[in-house]
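For reference, the structure I am asking about is given below.
Removed from the display is one protein chain of the complex; every other protein chain stays in position.
As written, the chain order gives the labels A and B, with residue 1 at the start of each chain.
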Amino acid sequence: METDFVEDFKQKLIERLNIKHIDPKDIDIDAPIFGDGLGLDSIDALEIIVMLDDEYNIKFNNPDEAKHVFTSIRNIANYIETQQK
Amino acid sequence: MEGVFCHRGSIINGFADGLQHHWQNCLEGKSMLSPVVSPGEENGYTHSLTEGKWNSLREKYGPAYTKCALLCLEALLDTGFKADEHPPSLIIIASTKGDIDLLSVENAQSREAPFLLSNIGKQLRTYFQRQLDIITLSNACISGNQAILLGADYIKTGRYKHVYAVGVDLMSDFTFYGFKSFKAISSTPCKPFDIQRTGISLGEGAACLRLGSEPQPFEGLQSIAFTTGAVTNDANHISGPSRDGEGLVRAIIKCLELADYTPEAISLHGTGTIFNDEMESIAMSRTGLDKVPAFGLKGIYGHTLGAAGILETNLSLMAMCADAIPGTVGYETSGTSIPLNLSGEKFDIHYNTLMKTTSGFGGGNCVLFFKKIG
Partner (left out) sequence: MNKCCYIHHWTEISLSSKDNKDLEDQLIIAYKKTSINYPKYYKMNSLCKLAWLALNRCLGINDDLDHYKGSDDIGTLFCNNSSSLVSDLPHAQVLNQKGGDVASPSVFVYTLPNIVNGEMAIYMKWHGYNEFLIIHEQSSTQFYNHVHLLFETTSIDQLLIGYVEVGNGTGLIEARMCLLDRNSVDGTMWSEEVAKRLILSSNK
């Protein structure tokens, strides 16, 4: 089930990553975002890091730190919510 | 086909003038990187010109010239360039971003704007009050090497007797923060091939290599010929090298076939990123060159982007003249899956041939081979 926050985050992600050609309904928020899932790559990973800093004030120093968070869209959204509490 | 020989070289940056002085620096293994001063935290290390140095260039050439033009003028003249050479020489300018710090919303539309890469050549013509034959190329970090390769080809085919390959790039917020967004900037001075490497250190400056069809000792020291070179593409990813170094391997193999010798020393690209240095080590292994004495020069002046291929070739040619393998500044312990024959300290061996490698964003690779003559 998608909360408003997760839905909102998904929209923001689609904007940032230039994946507007994919119908939001087709984006599985539990699918692995790299590789076969959503097919994002290393530049997208960096872009998400910038987005988290810019929009949510969450800082990662490098992609390795973010690995355990960047597993699925739901996971990232949940992480943001917990950081903001 | 004509022979191609290396005549003169120059490096213009925040350090002393004269290639001999830069070489002395290299021999002593000194790093010219200093901390980026920015509000808040230390952000990395770079090599830049001081305001004093910029002012002295402006005094020498005139206040109207952009930073890139000033650097190119000094680099050209330091290799003995004369605008009234007969027959005319060719200048090949290599730069990734030129005077990008002059870009603004207001001037972005103008076809004569000062930030345009073509404006560098235009200013050279203004200064020398002459038409001048100029080519401007922009192919990321392989630009410098590629300018040398094209220059050599122009001489080989008898189109020009002399070519000046001049590479230039600036330390700009544009470039620094761009690489920072890639998490590619090392917070310490870069450590090429080292196990603790975390990224690049940027540097600015210009370098010029004068090539000619007549054999002539490089910087009056030793005759060195350009043998061959190759440009390839990884065709894999626009900002990361192929894990298996395929593009670089292909470029090296092309050169090995054309040159008919195996280089006895290698001047590597060695940016200090995890990916580049790992890729280069794999490429050396795949081509059987991992035991060849090698060195990386970016620990001294940082990664000078469009100038890098020429700046580092110039120092490598000096190394050939001195029969020295420079220490790789910043390197202590091997951090690549194939260890290369590098050292933090310089060592002396007699060698006649050298390979210079470069790789860059956009998947390009450019490899050059040089050989002592006589």
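Operating definition for what follows: a residue touches a chain if its C-beta (ideal position, glycine included) is under 8 Å from a C-beta of that chain, and two chains touch if they have at least 3 such contacts.
Everything numeric here is computed off the predicted structure, so don't read it as measured data.
**Q** Which residue, B:246, B:277, B:290 or B:312, contacts the hidden chain when the whole complex is considered?
**A** With B:246, B:277, B:290 or B:312 as choices, the missing chain is touched by B:246.
**Q** Based on the whole complex, identify which of B:27, B:77 or B:103 touches the chain you can't see.
**A** Only one of B:27, B:77 or B:103 touches the chain omitted from view, namely B:103.
**Q** One chain is left out of this view; which of B:238, B:349 or B:373 touches it in the full complex?
**A** Looking across B:238, B:349 or B:373, the contact with the absent chain belongs to B:238.
**Q** What is the set of chain A residues that contact the non-displayed chain in the whole complex?
**A** Per the touch rule, chain A residues meeting the hidden chain are 17-21, 39, 43-44, 46-47, 50, 53-54.
**Q** Against the chain that's been left off, what residues of chain B make contact? List them.
**A** 96-97, 100, 103-105, 108-109, 111, 116-119, 121-122, 133, 135-140, 146, 150, 153-154, 156-159, 173-174, 176-182, 230-239, 246-247, 250, 254, 360-364
As a convention for this text, only the chains that are shown with their structure count from here on.
**Q** Distance-wise, how many Å sit between the C-alpha centres of chain A and chain B, to the nearest whole number?
**A** 38
**Q** Please name which positions on chain B make contact with chain A in the complex.
**A** 181-183, 237, 239-240
**Q** Quick one: which bits of chain A touch chain B in the complex? Just the residue numbers, please.
**A** Counting only chain A, the residues touching chain B are 41-43, 46, 49-50, 61-63.
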